[in-house]
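Got a structure for you, questions after.
Of the protein chains in this complex, all but one are displayed in their positions.
On to chain A.
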Amino acid sequence: MINILLAIISTIGALSILFASIGILRMPDFYLRLSVTVKASTLGVGLLLICASIMFPDVSVTTKAIAIVFFLIITAPIGAHMIGRAAYFTGTPLWKGTIVDQLAGMYNKETHELESDPSQVPPSEELNEEENIARTEDETD
């Protein structure tokens, strides 16, 4: 009975990791790749670690598994936010099917601060974010 439960948990974990890797290969631009990757991989590794903590009848393994899952759940969104912010500043093109870019014109290019009112931001001579959207498939693939 416990074997069936372990098989189900590990299967869901491995398949979600596989979906994350298919997503990072197939998604059209960087931001979609980022959003599909972080959540699915955290879920998959967390389920595999739960499987390990059920498998070993030992308190130390359970403690380590809980520590790793806790650390992953805390740090994965922070890392994803920072790398997405860096990508937006360096002008990574958005997908050509992007409908709205709510950050367009909100960032101060000099101080890297986020303003809530676009009129407060001094106009920069660098690229306008409205023109940041890719026009062809080749620019994002």
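Note that contacts are C-beta pairs under 8 Å (C-beta built on N, C-alpha and C of every residue); 3 or more make two chains touch, one makes a residue touch a chain; residues count from 1.
Here is the rule we use: contacts and distances are computed from a predicted model.
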| item | value |
| --- | --- |
| Hidden subunit of the complex - UniProt protein name among "Cation:proton antiporter", "Nitrogenase iron-molybdenum cofactor biosynthesis protein NifE", "Lactose/L-arabinose transport system ATP-binding protein" or "ABC transporter permease" | "Cation:proton antiporter" |
| Missing-partner contacts on chain A, residue numbers | 3, 6-7, 10-11, 13-15, 17-18, 20-22, 24-25, 30, 33-34, 37, 41-42, 44-45, 48-49, 51-52, 55-56, 58, 60-61, 64-65, 67-68, 71-72, 75-76, 78-79, 82-83, 85-87, 89-90, 92, 112, 139-141 |
